[in-house]
Structures are given as C-alpha cells and as structure tokens.
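Single-structure report; data block below.
One protein chain is absent from this view; the other protein chains keep their places.
Think of it as A and B in the order they're written, each chain with its own count starting at 1.
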Amino acid sequence: MRRARAAVLALLAASAWAAPGDARRSGFEDMGASTQAMQREDAMNPAMLWAAEGEQLWGRAPSASSRSCAGCHGEPAALRGVAARYPAWDEALARPVDLNTRINLCRQRHQGQPAWPAEHEQLLSLETLVGLQSRGMPVAPRPDPRMAPHAARGEALFRQRMGQLELSCAQCHEERAGGRLAGSPIPQGHATGYPIYRLEWQGMGSLWRRVRGCMAGVRAEPFAAGSVEFTQLEAYLANRAAGMAVETPGVRP
Amino acid sequence: MAARTLIQFPATARRGEVVQVRVTIAHPMESGFRPGMDGRPLPRDILRRFACRYNGETVFSAELHPAIAANPYFAFHLVADQGGTLEFEWQGDHGFAQVERRPIQVA
Partner (left out) sequence: MASGSTPRRRLLLQAGAAAAAQVLVRPAAAQEPPALAALVAQFAGPQKVREERVKLEIAQLVDNGNVVPMRVTVDSPMTADDHVTEIAVYNEKNPQREVARFQVGPRSGKADVSTRIRLATSQQLVALARMNDGTVWAHKVDVIVVLAACIEEAKP
C-alpha cells in the first residue's frame, strides 16, 4: 500500500497539481525548488511531525470512559477521501462545517471531550493525519443542494472588498495572481494543502490561520474560527479548487 | 515528554554502502532575538548539539546556533559497515536531552 502510494506521489510530483490545460496553479508552483523539495519528500516535510503525533492520538482514548478515534473509525486509512470533500453539511447543526470543526464535534459528541481551541497542536495533528489520507486525490466537494447557497455566499465574500485597505480576496488572488506583493509572489490561493507547515510561522497552521493573516493584513476583522462565514468562504474555495489534487500536508513560505 | 522526531535511513544496506540519514526533531529553536507580544525579546531556548553514533562510535556531530531553523533538520551520510544500532542524541538549553535509537541491518 505504501509503495503504491509512493508511486502515485512520485507521478504527481513530476506533474502539475492541476490537469494540463487547466489555468489553475497550486501555490506549490510559486515556491522555490528547495521549498518544493521539503513538501515532496516525507522525510523532509516538517508537517510529518504533526502527522506522526496524529497517529499517536488516533489510537489513544482521551479518557477511560471514551473510545479512541480508532475505536469508531478503525485505521486512519479508512478516512481516505474524507478531507477531499470538506467542508460538508452537518445534519445536527444544519450548517456546513470544516474538517477541524468536524473533528471537534466528534470529540464532543462521541468522546465526551471539550472542543479544542483553534490551532491547538493536537487538533492540527489530527487534521494533518486525516488530510494526509486524501493526499493525491482530487478536491471533491459533494454536490449537495444544501451547500449551494453557502458556497454562493462564500464566493460573495471572496469578491467583497474588506477592511481599511478595502481589498477583496479576488483582487489579489484572481486579478493579480502571478504578480508580486512586496517581493513575494501572489499565488492563486487554492487551499489544497491545508493544514500547512508555513515557513513564516515556523510551524503548522490551518486555512483559518492563513486567512486570518490575510484579513488582518487588509485591516479587516478576521472571521471567527469555525464560523459560518468562514466555512462559507472555505466551501467556495473547495468548489474553486475542485479537481485539483489534495497536497496535505503542504509546505508554504 | 520526548520531542517528536522523524528519522529516516535505509533499514537494510549493503556492506560498504554509503547511506543518507535524515533526521528532524520538533523544537522551536527560540533564537533569543525574536520579540514577544510586549516587544521584548523572548528568551533563547535552542538545541546546542546533535550527534549520531553508530555502534557507539560518533559518525556525525554538530554544534548548533540560533541561526538553525525551528524543528531542526539534518541530512548526513555514513558508511554501512556492520549491523547494529544508530543512536541519535540532541542536547540543548534548559537541560534538554533526548536520545533515539534505531536498528540498522547490513547485508
């Protein structure tokens, strides 16, 4: 299984993350060769420290009276394809949720544990482990009519000018993608590698952390972690990147 | 509690083969120059030394300074001459000390 995966990854590494003829580019293409090498090889990807931690957490029951993740899900590989279809609809909350909200809901509903706060190291570790199971698969949000109005709202947010600087996501990541901002290349902003090991953070972080940085950068009030608004934006981004390969865990500058 | 590590090298090697060893350890390598939220520098907390011993003999070692990036990564080489144990040791500020051992097989 590992060898087959390695072969698939080697093929993917040789080709682009989007199909030929597709105008979409992963942020991977905008990085220098040595940063790309860090992502390409598990022995060089610092995010694998978090994946290894995730594997430990997966098999450990959080308390004597609760099950471990493995107790319900079996092996992590059983979640192959799951990260690729998030964010997804949650029946009980009657709204879309992203992957780390879903992990926290599992903790609360099935393990009797409190939700981890945003960017908690253990939450990132599990998010990395689950995301890794979808690596190489196409981003594939399920066509769910309940998600459609939320993804539409997410697109509106993507195009809405925000903050004191009155800039929208689209103005940088659509109109000026390929250009530069203060010396750094502007990527198209496809969220295919999250959670990522970001060189700027010298650590691991979720898409929410990255978007918070962007929103603070334009002097806007960032969306709250796990909020409906943020999840709507995420739902739009998933549709926008549909078909591109999941790169989790990515490395980015 | 031990820091997370990633250690990779060929589990089996041919006698005399030069193999590459790649290790990563989770550690913030707080340089002592980075300002905290109050503007004052956060205190230095770094790893100072790394060594790899092959059946007890040091085959690679390093002295580290704040210029080494967080979650330090090293790749180096060794000649696989006999089966046995590779021992990896990190030492750092505030009494940080960690040892990891892995078997190596040589055909």
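The criterion applied here is as follows: contacts are C-beta pairs under 8 Å (C-beta built on N, C-alpha and C of every residue); 3 or more make two chains touch, one makes a residue touch a chain.
Keep in mind it's a predicted model, so treat the numbers as computed, not measured.
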item	value
Full-complex contact with the absent chain, from B:14, B:77 or B:101	B:77
Residue among A:20, A:114 or A:179 that touches the chain left out of view	A:179
From B:26, B:64 or B:104, residue that would touch the chain that is not displayed	B:64
Touching residues on chain A - with respect to the absent chain	31-35, 37-38, 119, 165-167, 171, 176, 179-184, 199-203, 205, 209, 212-214, 216-217, 253
Positions on chain B where the hidden chain makes contact	18-20, 31-37, 39-41, 54, 57-70, 72-79, 81
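Here is the rule we use: only the chains that are shown with their structure count from here on.
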item	value
Residue ranges of chain B in contact with chain A within the complex	4-6, 8, 22, 24, 26, 28-29, 69-71, 73
Parts of chain A lying in touch with chain B, wherever the complex brings them together	42-44, 46, 48-49, 52-53, 202-203
